[in-house]
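Complex shown without one protein chain; remaining protein chains in place.
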Amino acid sequence: MLKNFFRYFISSLFFLVAYSFSANAELKVGFVYVGPTGDHGWTYQHHLGRNAVEAAGIKTTYVESVPEGADAERVIRQLAQSGHGLIFTTSFGYMDPTNKVAKDFPNVKFEHATGYKREHSNVSTYGARFYQGRTLLGHIAGNMTKTNTIGYIASFPIPEVIRGINSMTLAAQKVNPNIKTKIVWVFTWYDPGKEAEAAQALIDQGADIIMQHTDSTAAVQVAEKAGVWSFGQASDMQKFAPKSVLTSIIDDWAPYYVERSKAVQNGTWKQQDTWHGLKEGMVAMGDYNPAMGADLVKEVEQLQKDLASGKVHSFTGPIYDQKDNVLVTVGNVADDGMLLGMGVYVKGVEGDIPQ
Amino acid sequence: MSLDINFIGVLIASIMASSVPLILAASGELITERSGVLNLGVEGMMIIGAISGFALMIVTDNLFIAIIGSMLAGIIISSIFGFLTQSLLTNHVATGLALTIFGIGMSAMLGKNFVGIPGKEFPVLFDDLSETIPFFGPILFGHSIVFYFAFILPFLTNYFLKRTKLGLMVRAVGDSPDSASNQGINVILVRYLCILYGGAMCGLAGAYLSLIYTPQWIENMTSGRGWIALALVVFSTWNPIKILIGAMIFGGITIIQLHMQALGLRIPVQFLSALPYIMTIIVLVVISRDSRKIKLSTPSSLGKTFYKEK
Partner (left out) sequence: MKLFKIVKRDEASKLIFFLTPILAIILTLIFGALIFYFLGFKPLEALKFFFIVPINNVYGFSELLLKATPLCLIAIGLSFCFKSNNWNIGAEGQLTFGGIVSGGVALLFYGQEGFYILPIVVLAGAVGGMLYALIPAVLKTYFNTNEILVSLMLVYVSKLLLDYLVVGPWSNPEGFNFPETRQFSESARMPILFEGLRIHAGIFIALAAVIISWVVFYKTYLGFQMKVSGFSLKTAKYAGYKGKTMILLVFMISGACAGLAGVGEITGPIGQLHRMISPDYGFTAIIVAFLGRLNPIGIIFASLVVALTYLGAETAQIFLQIPKYTGQVFQGMILFFLLASDYLLFFKIKFLGMKKNELRH
């Protein structure tokens, strides 16, 4: 009896709120961030994307530092309840909460970054083909290294990170078959001190190229001091290490966020699974360091164009894993399903994936 | 890994550099705890020092002001803790934890306009010597003034506690506040000063991170180092010299596990990452088996509030 009463009470509460706000003409867009906007990395770049939506004249709201556990669902639900017509949830750990809330708010659109679950027609997923950027880094690294050793600071062993390591290694091997990739896992997205220590350890171990899948600028600063090459990650890090940084992979979410917000405004929003890359500009490259030499810059710019047009694919066979098993046969390319769940290193990477 | 002598020198130097903030904060906290006050707000004071130092450096373009300012900031924030625990007699543990929450929030608030600005290169001393002398060169030369200060500080602290009148007073206050008070020592005043001193050292430790070690400002950039510093104080059994040893062991295992990873050793990486913590426990068990020794060195009034009927 009581249970029934509550059920009706609550469902009526939800639906009232959901309907009353969805009828509103003015669109408000909500963003859920996993870190603080001051991380100068992943969350910071999403925040820049939000600023672009705001600049396009659309109202936005954000909630930062939302833990990926039980809290996420409440925050997403509150955003949906308080009249946001479109909600971007910008971390993998928000996948299940996003789908759960989406079920209760059929008129609100949800966009989940880096996930694969679209359980309801109002949920889209999106991600960026950062591995294309890594291919360019690998090409540059293969040309620039003298010790044939590339140092790679990795955050957490998820497919996204492993894909980046493999993509870079394959491209580097293409120009220099003797390439070895040394990996250090730091188990954090940003801890400048630890990233600096990892960079130093890799340099001490003979790496003369440093790249990282962590967010802070500590690694490029260490590289600058040690006089080795490095690459920026997430944002353009040139100004932090002008001599050392060869280029940066830049996450540019702004065009996508503006486009999707406008789509909701115009009523043209449709569920989709977006995986944009260099072509659409979701993955952008920083300026190329002149120290690379004009020829190499030209080569890389061409490769960038070819990757964007699809003429070159980052994962073109033959690709072998560390035990010489064939992953992709000659002449074929890895399909998106394989890329999405990538869980093994390719040949030439040293060490084991944390399992 | 090429095990030549220079490589080991470089390795030791990087271990030392990574342990500087731990030594500074732990030495400061040690004095605080020796006076009988347990301040768990080290992380909060460090992060406040980090942003204050960085912000002052950007605004004034003067590294000296930045360093002094970071210590002042540490003093200011620790004075909140001092007032609450000493004048209002609040619980030390809870107040310290609240101070950490407050400090992290405050630092983010102060730092919101300083994200994404590159820091400045901090001058190092005897840089040319560090490359010419094998092994000892990188260990002894080419470091910042704060680095040298950190490695002298435990010895100064030791001297202060054992040889100076004020130091004896601090220990008396920590070991037996009632009899110290009866002898005419102003217990509350001594504890206040020790808290503020601890704040200053934690502020400096934070500034080392944001100005020297990784010159930049990022929210939460101390990432738990304050907790490690607190652990080191206990580890040292309140002996300043042992802070050095503890910091080197902890920093050493942290750095060596990174090297083991880079070598591609087939050991689960999570296990390697957990090594510094596991080793700390093991070392602690080994050194603290002698119970009498521990009892003697622990400030017996640690964490207890003191009140004197006036």
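In this document, chain identifiers A and B correspond to the written order of the chains, with residue numbering beginning at 1 in each.
Basically, contacts are C-beta pairs under 8 Å (C-beta built on N, C-alpha and C of every residue); 3 or more make two chains touch, one makes a residue touch a chain.
Every value quoted in this text rests on a predicted model; they were computed, and no experiment measured them.
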Among the chains presented, those that the missing one touches: A, B
Hidden partner chain, touching residue among B:Ile12, B:Ile80, B:Ala180 or B:Ala247: B:Ile80
Of A:Gly69, A:Gly267, A:Pro290 or A:Gly331, the residue in touch with the unshown chain: A:Gly69
Option touching the unshown chain, where B:Val93, B:Leu125, B:Leu166 or B:Leu189 are the choices: B:Val93
Touching residues on subunit B - with respect to the absent chain: 80, 84, 88-91, 93-95, 97-99, 101-109, 112, 219, 227, 230-231, 234-235, 268, 270-271, 273-274, 277-278, 280-281, 284-285, 288-291, 294, 307, 309-310
Interface residues of subunit A (partner: the chain not displayed): 3, 6-7, 9-11, 13-14, 30, 36-37, 61-71, 73-75, 77-79, 82, 92-93, 96, 116, 156-159, 162, 187, 340-343, 354-355
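One rule holds for everything that comes next: only the chains that are shown with their structure count from here on.
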Mean-CA-position distance for subunit B and subunit A (Å): 35
Touching residues on subunit B, where the partner in the complex is subunit A: 1-2, 7, 10-11, 14, 18, 21, 108, 111-112, 115-116, 118, 209, 213-221, 223, 225, 254-255, 258-259, 261-266, 268-270, 273
Subunit A residues within the subunit B interface of the complex: 35-40, 44, 151, 157, 182-188, 190-198, 200-202, 204-207, 216-218, 221, 235, 239-240, 350-352, 354-355
